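Read the structure below first, then the notes.
Right after this comes chain A.
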Amino acid sequence: MNEILEALVKYAAILAFMLGVVAPVMVWVERRGMALIQDRRGPNRVGPFGLLQPLADAFKFIFKEEIIPAQADKVLYLAAPALALVPALTTFTVVPFGPTFNYAGKEIKLVVIDSDIGALMFLALAGLGVYSLICAGYGSYNKYSLLGSLRASAQLISYELSMGFAILAILVSTASFNLLDVIDYQNSMWNIVYQPLGFLVFLVTAFAETNRVPFDLPESESELVAGFNTEYGAMKFALFFMGEYVNMTTLSLLLAVLYLGGWQLYPGWTPPEGIVGAIIGVLITLAKVIFMMWLFVWVRFTLPRFRYDQLMKLGWKVLLPLSITNLVIVTILVNKGIL
Partner candidate 1 sequence: MTSLIAIVLLPFLGAVVNGILSFSNSKRAVTFTALATTGGSLVIALYTIWRYLTELSPQPIEYVLYKWLEKPLEIQISFLLDPLSAIMLFVVTFVGFFIHLYSTGYMSDDEGYGRYFAYLNLFMGMMLLLILGSNLLVTFIGWEGVGLCSYLLIGFYYKQDEPPRASMKAFVVNRIGDFAFLIAIFISFAHFATLEYREILNAIATNQQLQDTVYIFGLTLPALLALLLFIAATGKSAQLPLYVWLPDAMAGPTPVSALIHAATMVTAGVYLLTRTNLLFQLSPNILKLVTLISVATAFMAASIAIAQRDIKKVLAYSTVSQLGYMFLAAGVGAFVVSIFHLFTHAFFKALLFLGSGSVIHAMEGEQDIYKMGGLKQHLPHTYITFLIGTLAIAGFPPLAGFFSKDAILAYTYDHSKAIYFIGLITAGLTSFYMFRMFILTFHGEFRGTEEQRKHLHESPPSMTLPLWILAIGSAFVGFIGKIPFTHYDLFGKILSPVIVKLEEKAVHHDVLHEVLLITLSVVAALLGLVAAKVLYSQGPTGDERLKSIITAPLYTLLKGKYFVDELYTFVIVTPLRTTANILWRFVDQLIIDGTLHLAAGIVQLISALGSFTTTGNLRNYMLYFVIGIILLIAYTVG
Partner candidate 2 sequence: MMLETVIFYLFASLAVIFALVVILHPDPVKATLSMVITLFSLAVIYLTIKAPLIAALQILLYTGAILVLFLFVIMLLNIQREISLPFSKPVQLWGSIVSVGFLIGIITNFAIKIKIEESVKNYSLVLIAESLFKENALSFIATGFLLLAAVVGATIIATKVKRG
Partner candidate 3 sequence: MSVVGFSHYFFLGLILFSIGALGALTRRNGITIFLSIELMLNSVNLILVSYASTNGNLAGQILVFFMFAIAAAEAAVGLAFFIAIYKHRRTINIDRLTFLRW
């Protein structure tokens, strides 16, 4: 019972952090960052530097009128935004965000579920995101929504494979599915050095998995209005939005864990004992996550969008072979005792 309680506390903390801090901050960062890159002003009316803009957005979403299209399938239509958020809010449970420390004679791991099959769980739960898109597209009774949702789910499935192979390569060298072991393994050197190819694949698929530019075809406004969420407004739209940011954060966190040594300042660095060390570790992880998040924003406003066939070609004919190549190379190296 105690374990469950501990897990719940950890989950609540991280959930609060994600929804209360990351999502609003990211809204602000994204819009200000866009302004910065595109040499504009960005939101600057609400609060200093527009810092309170997310709050204003939240109010707007909450008080906006809820509209449900008359011919929509209400169950699916309403389930979709929730389904978008749920997998997003469960995937990070298996990703460690800080070093293990002792508190009151008890070992506390800074991961919600310390599972033997953490990485597999992550892949499994991430795969559920498709259903949100399908429900949204099918339930909206809208051509654009349906097309967008089909595109999105095809894209998700295509790129999930490559991502799975990239993660698998890491797990092969670690010889464990537990992500804590992955961080321990990087004591000698971070995986980004060992597996630059895998890192590249993972990075690209991370962009695709979050439906962000340059892979935001499902919601490309120029051809599909807004894709699967065309018919969504107010809080429902906000949920999709939040889901996207939570996904981004989780993937950034996973990226940091898999390739950048998690909480390690440099390869082999161990945090000091106790809560202080744990906090330093969490902060270092956070720094890496913030860097990755900035990368997401940066890319979004720098690169143009792919065409759909190019997207599929990239997924199946470039990334998948690359990731398999990476896996084969890593397996051979591990087998030869080099890695």
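The candidates came about this way: all candidates are chains of the complex that A comes from, given by their letters.
Please note the rule applied: a residue touches a chain if its C-beta (ideal position, glycine included) is under 8 Å from a C-beta of that chain, and two chains touch if they have at least 3 such contacts; residues count from 1.
This structure is a prediction, so every number in the text was calculated from the model and none was measured.
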Practice task
Can you tell which one of 1, 2 or 3 makes contact with chain A in this complex?
Solution key: 2
Fill in the blank from the handout: Contacts from chain A onto candidate 2 in the complex sit at residues 4, 76, 115-117, 120-121, 123-125, 127-128, 130-131, 134-135, 138, 146, 150, 153-154, 157, 160, 177
